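Notes follow once the structure below has been shown.
Note that one protein chain is taken out, while the other chains of the complex remain in position.
Chain nomenclature is as follows: A, B and C, assigned in order of appearance, with residue numbering initiated at 1 for each chain independently.
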Amino acid sequence: MKPKLADERALAALERFEIELPSWGFADTGTRFGKYPQPAAAHTLEEKFADAAQVHRFTGCCPRLALHVLWDLPGGDARSARELAERHGLRVGSLHPNLFQEPEYKHGSLANELEPVREKALAQVRETIRLAGELQCEEISLWLADGSNYPGTADIRARRRRLETALQAAHAALQPGQRLLVEYKPFEPAFYHTDIADWGMALLLARAAGPRARVLVDTGHHYSGQNIEQIVAWLLHEDMLGGFHFNDRRYADDDLTLGSIDPYQIFRIFAEIQAYEAERGLAAGLSYMIDQSHNLKPKIEAMLQTAMRAQELWAKAARVDYAALAEHRAAQRLIEAEETLQTAFWDDVRPLSRQWREARGLPADPLAAFRASGYAELAAAARKHHHASGASYA
Amino acid sequence: MKPKLADERALAALERFEIELPSWGFADTGTRFGKYPQPAAAHTLEEKFADAAQVHRFTGCCPRLALHVLWDLPGGDARSARELAERHGLRVGSLHPNLFQEPEYKHGSLANELEPVREKALAQVRETIRLAGELQCEEISLWLADGSNYPGTADIRARRRRLETALQAAHAALQPGQRLLVEYKPFEPAFYHTDIADWGMALLLARAAGPRARVLVDTGHHYSGQNIEQIVAWLLHEDMLGGFHFNDRRYADDDLTLGSIDPYQIFRIFAEIQAYEAERGLAAGLSYMIDQSHNLKPKIEAMLQTAMRAQELWAKAARVDYAALAEHRAAQRLIEAEETLQTAFWDDVRPLSRQWREARGLPADPLAAFRASGYAELAAAARKHHHASGASYA
Amino acid sequence: MKPKLADERALAALERFEIELPSWGFADTGTRFGKYPQPAAAHTLEEKFADAAQVHRFTGCCPRLALHVLWDLPGGDARSARELAERHGLRVGSLHPNLFQEPEYKHGSLANELEPVREKALAQVRETIRLAGELQCEEISLWLADGSNYPGTADIRARRRRLETALQAAHAALQPGQRLLVEYKPFEPAFYHTDIADWGMALLLARAAGPRARVLVDTGHHYSGQNIEQIVAWLLHEDMLGGFHFNDRRYADDDLTLGSIDPYQIFRIFAEIQAYEAERGLAAGLSYMIDQSHNLKPKIEAMLQTAMRAQELWAKAARVDYAALAEHRAAQRLIEAEETLQTAFWDDVRPLSRQWREARGLPADPLAAFRASGYAELAAAARKHHHASGASYA
Partner (left out) sequence: MKPKLADERALAALERFEIELPSWGFADTGTRFGKYPQPAAAHTLEEKFADAAQVHRFTGCCPRLALHVLWDLPGGDARSARELAERHGLRVGSLHPNLFQEPEYKHGSLANELEPVREKALAQVRETIRLAGELQCEEISLWLADGSNYPGTADIRARRRRLETALQAAHAALQPGQRLLVEYKPFEPAFYHTDIADWGMALLLARAAGPRARVLVDTGHHYSGQNIEQIVAWLLHEDMLGGFHFNDRRYADDDLTLGSIDPYQIFRIFAEIQAYEAERGLAAGLSYMIDQSHNLKPKIEAMLQTAMRAQELWAKAARVDYAALAEHRAAQRLIEAEETLQTAFWDDVRPLSRQWREARGLPADPLAAFRASGYAELAAAARKHHHASGASYA
């Protein structure tokens, strides 16, 4: 493939790439040992929209903001979110009920042994679906913290049956155009068993739920050494992939910024998707979302950095010569195939990204432009009346 | 549950428990760094049957011997195996084609890019099925070493499609009463991607293959920390579990003797199965097989030790008070549920095992009886003309 | 070894076995996703002592309570702790400064780049030492959450040098009879690098600190598959082992109850210690402590369960025939050696534990006796004025 053609593909790829921001990524988060409050952290929904708008303003690829119903729409009121979105030039992205925080969910939500707890959780999902309708969100994203901590304490099959029933009920409540995304995670906060522990369980449950359920892949929710791009390839083949929660990690679900630990892995995931799309001649219809926990980095800057890194890795993946790759693979020329992939990884696409940004009237260097804007300092000053909740471990 | 009732259940459980021996477990095996030949190792099919018969003679629970077609039935001749089985009072258990050893399979067998290689592999599977018919084996067990070592070198989805086609063809060749067992493994000998890497992939392929395909769980084929009993529970729920290859490990697929590293895990797997069987009131129809590599331990003794440990853990699982467990779970009494499980683990069932053996005319202490028999010394003397071939894995 | 002799050794072993309780194990704890408050959780130091006294009252092996200075001795006042200990018939065990929770420690404590932060942290350590003197605690236990989340952000060697300087200063402040215990942990809450990541780093730093520094092994602070008993053996050989924080886990630092996931591992650790003590003819001088997070189990019951399990596994380890083991090892008789170890694991020591308890006037079944006492219900009623802080993730 000629470099010029590769560059054109990369520019086209950048043109269609959007990555959704999480409202909770602008708020104070932490580990179980404590939170480190940041002066400019967002505390209100308005502040979250305002911060997200900064990220979109400087990168041009983050027009959507994901919300957690419990945190962001506490009274079940969609109107303010709708107005805030409009005012800030954003859309509401996926909607998440929050089924892990309240004491009732100590032993799980939709898989709980107690019917009233399951009913409460299902009602929250239905409310999320209703709010999604009002907010014109197309995606309801379910992460269930359900599981158990000790062998013997849970009837794994019974809990699985309850999950299936609940997901079917949730699916039945979907409004036209909506999808249900089912997430999996091998451990934490349940340590012995998680009811939806891996992609296979998520796929079987999503299939059982109904035709508009798909699997959501969180890149941090895998065992050490697991081949995530293979899972992506299988889910694409099965037409069961709905989208991603991106982040990076060294060992567990560390929620670090995308590409900070293993950028080659994200590139390979993107390459798997783009090869699939190239083969089929149409987009895979996936949602790309960020799900990170910026405990230490300044939050808006970390989002800018993430969005840029995602764009760069996406552009690199677009520059892979998939036709040559296919030929090398068919002929079992391993080094040639590998180098075809790696050459696109090593090529520097940052000039291309800058070119794309400038063509859209965006600053060539979003991080520098944001820093120069003084927004963070103003936000810190305006938000200083917030006092940190200062949660401690024990 | 009264201790006496628990003991009766354990004795009944022992009565129905059989575990299959692998022919390759009596031969010289090794790691990639070398083999350590043992003087009494079996080199011929006859020696393997003779050794397996010793294990069954002293334990009474190992009436079947699994064979590898390439190693054990090289000319495609079933007659000698049938005669040997009869002479030694054993049955031929599951049959394995060997699709990983020959140079053609360097880039895989049924998923290979090259049609002639796939055809050869499929022909070997069909030949295995034919031999299984002649030997009245009900199970053809497929472990595919297919995969790749480097990102970019394999079209994961194309290989998956080829696998599906091949497994359907294999399934179509099954004779009445036969089942196809599909194994999964996350890595080794392919290091970057294995075409059937986990239980989810095995399940989807087995479903695609046909109604008589099931998943085989090798306890050593999982990521560190993966909850194997949960996978077992899901496969039981999906009616897709066919059987097990048992062994133990610390880190990778170490093929150590069952229960040598984590006996509580094997107990939990057995408990998951027995709870399922108790609920349904009928047996789950699973095949229990040993798949170990006794590089250092004397092979027959290691098999005796394994069979006894398996019986003990199976008997312990039979003594769990599942009715009490269900009540504690339903009421979310964690400690009570956990202790219900653990109490059965801690109860000493070795007297019960001895009682069961003595009632069947078996020696109370199989290891001591075997050692006293002088068999190993005779075998070593008789087999000293063998020189270590070293050429193949087993 | 005669069973009777084995039992005598086990009873003697029980006689000398003490395991320390953590004050934070009685308080509401959680994961980063939330706390599930328990009605009977302890909120004041007095409640923690009262609860700990229950555990000791029923098990007879938990006479010490570890304290966190920040949580338990907030004003630097040792008097109330001393009085509470005396009133409840307990001693104060090890003392922990808390160097991970306050915003200043965002980038670490003793390894922090900023001198004022290091000074503050060191002052906290010195204050802990002072309080330990007043409370006659012999051990100051240091767990440093220091580390970094992203490659490039920390000068690993510079931080290591700062740690060494700080630990030397801490050591210099020790009072007569005091020891400094240095803990290691591979990840969490720092995700990319933890300044004291493994036993080797802890050992080198403890050696550099001074002659009264030792390494503390937390069983949950290891990589998947790591052989903890080997580390214990090496630390014993180097005379650098100080003690343990016991808990269990499946994947990360899950802080589950001891022996709930892998009881054989705890047994092997105990066996390594008792073999060492048997060889030397004197005690290894180690501190055994519990460090668990009972998010779901009732806290006092979980402690009772833990103490009993620890006693049982300790008693099992005492019943190993180490002389026979040594002979089998010397002759490289693997199965015989392994069975010598395992037979002690499988022997039921619960009758022995009951016998030991009854001889000391303790209830045969501590859990049942505690439940019958009505303490938990009274505590829940008395503590209902506490409202949960209800920390949320974001």
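To be clear about the criterion, a contact is a pair of C-beta atoms (placed from the backbone, for glycine too) under 8 Å apart; a residue touches a chain by one contact, two chains touch by 3 or more.
What you are looking at is a predicted structure, and each value in this text was computed from that prediction instead of being measured.
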item	value
Residue among A:R16, A:R79, A:R350 or A:K384 that touches the chain left out of view	A:R350
Residue touching the undisplayed chain, where the options are C:H107, C:H171 or C:K185	C:H107
Subunit B residues touching the omitted chain (full complex)	29-34, 36-37, 100-103, 106-107, 145, 149-151, 186-189, 191-192, 224, 249-252, 254, 256-257, 260-261, 295-297, 390-393
Touching residues on subunit A - with respect to the absent chain	224-225, 227, 250-251, 260-265, 296-298, 301-302, 305, 312, 334-335, 338-339, 346-348, 350, 367
For subunit C, residues in touch with the removed chain	107, 113-114, 149-158, 160-161, 186-187, 192-193, 197-201, 203-204, 223-227, 229-230, 233-234, 236-238, 264, 268, 271-272, 276, 325-326, 328-332, 334, 337-338, 340-342
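Here, only the chains that are shown with their structure count from here on.
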item	value
Classification of the subunit A:subunit B interface as same or different, half of numbers criterion	same
Inter-chain centre distance, subunit A versus subunit B - centres from mean C-alpha coordinates, in Å	40
CA centroid of subunit A to CA centroid of subunit C, Å	37
Sites on subunit C at which at least two other chains make contact	224, 250-251, 260-261, 296-297
